[in-house]
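The structure that follows is given in the form of structure tokens.
What you see is the complex with one protein chain gone and the rest in place.
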Amino acid sequence: MASTKIKTGIVGGAGYTGGEMIRILLNHPDVEITFVHSRSNAGNPLYAVHGDLLGETELTFAADLSNDIDVLFLCLGHGESKKFLEANTIAPSVKVIDLSQDFRLGESLPGREFVYGLPEMQRDKIKAAQNIANPGCFATAIQLGLLPLAQAGLLQEVHTTGITGSTGAGQSLQSTTHFTWRANNVSTYKVLTHQHLKEIRRSLQLLQPAFTGNINFVPVRGDYPRGIWVTSYLESDLTLEAALQLYKTYYAPHPFTHVSDKQIDLKQVVNTNKCLIQLEKIGTKLVIHSIEDNLLKGASGQAVQNMNLICGLEETAGLKLKSIVF
Amino acid sequence: MASTKIKTGIVGGAGYTGGEMIRILLNHPDVEITFVHSRSNAGNPLYAVHGDLLGETELTFAADLSNDIDVLFLCLGHGESKKFLEANTIAPSVKVIDLSQDFRLGESLPGREFVYGLPEMQRDKIKAAQNIANPGCFATAIQLGLLPLAQAGLLQEVHTTGITGSTGAGQSLQSTTHFTWRANNVSTYKVLTHQHLKEIRRSLQLLQPAFTGNINFVPVRGDYPRGIWVTSYLESDLTLEAALQLYKTYYAPHPFTHVSDKQIDLKQVVNTNKCLIQLEKIGTKLVIHSIEDNLLKGASGQAVQNMNLICGLEETAGLKLKSIVF
Amino acid sequence: MASTKIKTGIVGGAGYTGGEMIRILLNHPDVEITFVHSRSNAGNPLYAVHGDLLGETELTFAADLSNDIDVLFLCLGHGESKKFLEANTIAPSVKVIDLSQDFRLGESLPGREFVYGLPEMQRDKIKAAQNIANPGCFATAIQLGLLPLAQAGLLQEVHTTGITGSTGAGQSLQSTTHFTWRANNVSTYKVLTHQHLKEIRRSLQLLQPAFTGNINFVPVRGDYPRGIWVTSYLESDLTLEAALQLYKTYYAPHPFTHVSDKQIDLKQVVNTNKCLIQLEKIGTKLVIHSIEDNLLKGASGQAVQNMNLICGLEETAGLKLKSIVF
Partner (left out) sequence: MASTKIKTGIVGGAGYTGGEMIRILLNHPDVEITFVHSRSNAGNPLYAVHGDLLGETELTFAADLSNDIDVLFLCLGHGESKKFLEANTIAPSVKVIDLSQDFRLGESLPGREFVYGLPEMQRDKIKAAQNIANPGCFATAIQLGLLPLAQAGLLQEVHTTGITGSTGAGQSLQSTTHFTWRANNVSTYKVLTHQHLKEIRRSLQLLQPAFTGNINFVPVRGDYPRGIWVTSYLESDLTLEAALQLYKTYYAPHPFTHVSDKQIDLKQVVNTNKCLIQLEKIGTKLVIHSIEDNLLKGASGQAVQNMNLICGLEETAGLKLKSIVF
């Protein structure tokens, strides 16, 4: 009897987002992993690279791709996904979910249109999509903090601080991810110029075409491995009650994004696919805090959420993850 | 149609191990949570105490106990479990799994005998048990590093270093869990006198009755929240190959404990129910490293593993947890 | 021969800023510590409370105050300094340096006027002062980032993010300084309402009386013990070169505040009395990063700097501290 599970392939399975993809899919009730591709690791067990998978699976990295799959996840560096799709023949029937930024701004390839995969913005479009451009980590957290305002046409110039864990910088060894340097340290990078601003602006203008204000974004390197904290504020006529109403109504149909009536802290969402949002009204300013795990809701978790949607599965399948909490 | 799920109650649900119990059971496919008892929090939603549960459940803390359950988890402080069972009438049919140290050394109550719940030592006894004394966190990690030797009658005086995360100290505010003090710090406590030595010795002598050597244990406070690292060494005639063979054979039937051929590091098991073991042979000494998450395999995860066994469920049900890795 | 050293007393010597005061003054070449007052610790050696002082001094905490001193440091909680000065008779000749916020907004007591002790703003006034209100930690870092603009009359509405280490919260045990909670966590507090905004605004308006714009300040709890990172930005017509020129000229006479031409990171100043500043110009916005150790330049170090000034010592005496760097 043939398996009725969704067959998936992972390209770039030796990196951080590839590893998270494997971890989620191994326990996903409706999915099987057909192959995890990695040329340099071909033949080695997955746990030789991802040590935590010892005892979880005997799967090995594959040197070759297979087209006998339903969904292909591309966990490659920026610029590499486009090259990969141009250099390899992927069967037209295979759905592609790309975690790079190569197709987030409307780029396409012959025969492959990509839909921006932010379910809280356009779940129906995603359900009907063949290919998904999975949003960036900061882009997800910032947008989830602003979508209800944009849909209501209430966005104005936004001031945003975002703090990210070191996993956002990937697994390559860099001076800014050296333990001795980063521990107990703080620094910023790409202040007011972060590349995610493009996809953020594109989404927000879809919802509020007249929005032309700045999104002033200060990205901060945090002293911890996982998670993104975002605080945005802007001028707003909304009362706190009206804002809460707006946000709660907007997110009511969405299983992973929740509005908290209490102060939030980052570890509420670390190692989960959730985004939590907290609102404050101070004088004439509305303050929005939004938090996520950059590798899950900000990357591989959201990719699986998108797979669930395009494959007609329950949106939360395989994504009820135990948080680390502490 | 009546639910066929196992009905569970949790006493002490506002603490660390109680919270982990809730997190696991909420996603356990064969279990439902009938109540989470907490007098001081009665009526409040669980997420008012455990903020990460926002969006996971609308359950509230219960002021009263119910006997319409199959399994009762006691997540109470040491000394409190015995008092609780003496003060409350628990139906004889209810299985009790106690996470305190009150019944680990053979203590019993009228009508309630307790079996020491270390599945890797005595799974069959556990399957037949009515009540379980769940092992201590350090006790679990140290024993899992020594059980195969004890069973083979090869234990001699052992030298052990154990490092624990701050969650081992619970949620009360103490000078040794103050962030400013503990961050970047190291200290030891209860050197050579840790209370877990009693249950460790008891188990080892069950397997190797003639063992009278010391277990010299240096407990260290680690600079991180979760996880226990243990390194033990002793004189041994075994070659590395023979030792690996002994350990791999011993743990082959056990789904959560695995022997690694490569160097291990703590984060391979954090936020999972696993224990990983690594062996080295240096001169005449056999070195055994064993690691676990102190709140899971060292507490609530093992409690659920024991519940699975005494209820006839798959041993791993509800316990395939995604590691934090990073 | 009588000692010609400055005689100092410390009230509140058991707390964090009191401890730092002791550490600095013990090695200050021109100062001696006459007493460290603490009722609850009277008679105990200083190292019984401040364990790192073992081997540094045999001084004990004093139950009584002495008026045979030149300078008195008040290292008390907010509200306590005023009470202390009202309840105790301090000789009029004794100079008082208060680290609380009790006198930062122009408050005074009969016979005691207080000068706001930010040397980079008003060194000459400080030199002539009898009593000093030592600035707040965030207030120091934010002001040092803005003073040159205010003096040039170029301030407009400011957007500021500030991240502080846990020592900023003092030594009392709180849920937000519990290691298990704070490690790897991020949260905000007093968003847009932090109490230091008052003293900041007061200083800036002294320099630029017409300034009425907001200072929008988002305070963040950082995951490390020591140090404050501040990023501020505002609209500005200045080129980067002109801004650098303005800042370098302003700070040229000040030995502890320096403008960096390279990206800065917090650990450059931890455990020193320095403030480093870095500028960026992005589009029409001027971005100012400023960093300090919250307990030194943000508290006790600056207090000693003020003492040096009011006592006619070299401004840097006793304050050439080795940074932790790593």
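Labels A, B and C are assigned to the chains in the order they are written; within every chain, residues are numbered from 1.
Here is the rule we use: a contact is a pair of C-beta atoms (placed from the backbone, for glycine too) under 8 Å apart; a residue touches a chain by one contact, two chains touch by 3 or more.
Just so it is clear, the structure is predicted and the values come from calculations on it, not from any experiment.
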{"item": "Sole contact to the chain not displayed, among B:Arg39, B:His78 or B:Lys285", "value": "B:Lys285"}
{"item": "Contact residue for the chain not shown (choose from C:Arg221, C:His258 or C:Lys281)", "value": "C:His258"}
{"item": "Option touching the unshown chain, where A:Gln122, A:Gln151 or A:Gln171 are the choices", "value": "A:Gln171"}
{"item": "Residue numbers in chain A that touch the chain omitted from display", "value": "16, 166-167, 169, 171, 173-175, 177-184, 224-225"}
{"item": "Interface with the unshown chain - residue positions in chain C", "value": "16, 19-20, 23-24, 26-27, 48, 50-52, 54-56, 165-167, 183-184, 225-226, 255-256, 258, 260, 262, 264-265, 267-272, 274, 276, 295, 320-326"}
{"item": "Footprint left on chain B by the chain that the document does not show", "value": "159, 161, 163, 165, 180-181, 183-189, 191-193, 216, 218, 220, 222-227, 229, 231, 233, 263-267, 270, 280, 282-283, 285, 287, 289, 291, 326"}
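Keep this in mind: only the chains that are shown with their structure count from here on.
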{"item": "Separation of chain A from chain C, taking each centre as the mean of its C-alpha atoms, in whole Å", "value": "41"}
{"item": "Between chain C and chain B, distance of the C-alpha-averaged centres to the nearest whole Å", "value": "47"}
{"item": "Where chain B touches two or more other chains, by residue", "value": "16, 166-167, 183-184, 225"}
